[in-house]
Each structure stands twice: as structure tokens, then as C-alpha cells.
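The full complex has more chains than appear here; those shown keep their coordinates.
Labels for the chains are A, B and C, by order of writing; each one numbers its residues from 1.
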């Protein structure tokens, strides 16, 4: 079955990032396998304690077993580390992001 | 999983922010993983493929893409986007050729994955 | 990748992305691609009828959309589905009457369905 990988580069307070997170949640609700990859300014969405609405949506995704990946490079560049990430959020390098995108039966949706 | 084709659709200027850098990083990682990688630059994305950049304080797009082209990154540029911006052959990075929307669709038909970087 | 979906999330004119989305939609239609467009969030303004560039040099995007919604019988292009996300339009006070004829209004479920079915997605 097709899995959708939602990629987000926009900052959490932008309508773009919020739309992407809403779509990820909606895809999941419909029973579609979803993963979320946070890149660039979108990594702020995973840095705790971050505020709603993005953080709340991320929490909801995690509790619905949606894997959330964060580009570690972009996190470090901004002065954050993978150590403080919420449980379930996975720091990833570029190679891992590519592997996720190129996995069989995966369709990339983004970057938002 | 190796040996697939990834196409990156790059739409923003190289020094407007982080998109060109992200495109370079993902292209590099995909090439190193053994995939074929196309980059189609559209709109302000074509500015990344001009010559003579001397970036300071942020990654040099010209140098980065030049190296990736040497590593077999396939680059096509939206031709009308070049024309609108006055970017003639004398400005262009070698290995980054003008193409068309049909060229983009041709790449997409043969791609396993597509990512937009920019906007 | 045969089926292409263009997602337009940005308002026309302020950001070039909206115009780029419409340009690629026309190009895909002309090329005979299997393509759809989804207008969501500020992207719904692309379908607002009556955009009037006057002598400013801008191309009216609502007029450009017409090229794919009601293609000239002599042209090679076929009619292409252009979806407008109803909740995005309603939030902005934009009703069906404000939109260029031929667009199809869709709800949240249909939006997700369309995106789930798309082969490749370009984001504008």
C-alpha cells in the first residue's frame, strides 16, 4: 500500500506548515500510512516546549503512530540538539531522508 | 532501493534562504546512495545556475551545484524563466542546460520520486 | 509517475508561486498530461473571477485558468479538473459565485482523497 511522506520546510506558524500537518493527520485518519519530515525552519515545530498549533498537531501525529523525522543538520544549525526532542521524534541525516523518500511505494508530498 | 530516480523541482533564488542548500544536500545524499537525480530549476531557481558567485556567510550554490553536476546530477533549467530574467548563455553554468516544461514532464514521467524545494 | 497534482497554496500576485502553478497547469494540459490542480488556503484566490490587471503588465490568473477549464475546441488541450477547497474559500468569505466557472468545490475528505491518489505532486 502507498505510503505518503509529507515534507515540510516552512516555519510552524506559517499557514503552509499548518496545512501540511493538517493534511498528514487527515491522511492518517483515512488509514493511509504517513510519515512527516521536518526540514529547515519546520524543525522548530519539534523543539519542545513549543506552542500550539503546530506542536499539538505533532503530538497528535505521534500518538497516532505517525513517524516524525527531523533533519538533524537543520536542528544543529539553529542551536538545538537531538537530545531534547520529544519521544518519538527521530533525528535524521540527509541520507536517511533520501532513503525515506525513495522507499518503494512511497510518495513524497512537499515540501510545504 | 538503489538505482531509482529522484527529481527535485527548485523554485527559489539561491541566496533567498535555505532552499538551494537543501536541494544540494538532498541531491548529494541521493547520488551517493546510488540514485539518479534530476534537478529542474524554475522561476527564481534558475539564478542558482549562473557563474561567478562569491558567496560569503552561506553555502555557495554555484560551487555546490558545479560539484554535483560533476557527480552526475542532471540539471535542466526552465528556458522561459531564463529569458524573463535576461540570463543568456554567457551567464550560465556549464552542464545546466535550458529546457522547457515538456522537458520537466519528460523527467517526471521517468521519476520514482518528486520533491518541490522552494516557494 | 504519470498522474500529476499541482497544489497551489499561495495567493496570486503577492508571490509568483500562484502564477507558476497556473502556468504549469496550462503546460501540463497542453502536453496532454494527466493532471489536476488543487487550490487551497490563499491559493483559492487564484480562482476569484474578475481579476483586472488593467495596464499593469500582470496576466489575469483567473483568465489564465479559463484556458484549462473551458479549452478552445481548436486547441490541443483538454478540460482539466481544478479543485477549490471549500473550507479555505469559506474562511475567506469567498463563495461559489465569486469563483471562475468550471472549478469544482471539494471538502476536506475529497482533498485528502485527491492528494492520496496523485502520483507526483508539485507544490506552489
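In the analysis below, a residue touches a chain if its C-beta (ideal position, glycine included) is under 8 Å from a C-beta of that chain, and two chains touch if they have at least 3 such contacts.
Note that the structure is a prediction, hence the values are computed from the model and not measured.
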Full-file chain stoichiometry, since only one instance of each kind is pictured: A x2, B x2, C x2
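By our rule, only the chains that are shown with their structure count from here on.
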Where chain A and chain C are represented by their mean Cα positions, the distance between them in whole Å: 27
Chain A residues counted as touching two or more neighbouring chains: 107-108, 110-111
Residue numbers of chain B (touch at least two other chains): 112, 114, 116
In the complex with chain B, residue positions of chain A that touch it: 7, 9, 39-41, 73-74, 93-95, 97-99, 101-104, 106-108, 110-111
Chain C to chain A touching residues, read off their complex: 9, 40-42, 108-109, 111-113, 115-116, 118-121, 123
Complex contact set, residues of chain A against chain C: 2, 4, 15-16, 19, 23, 26-27, 30, 32, 107-112
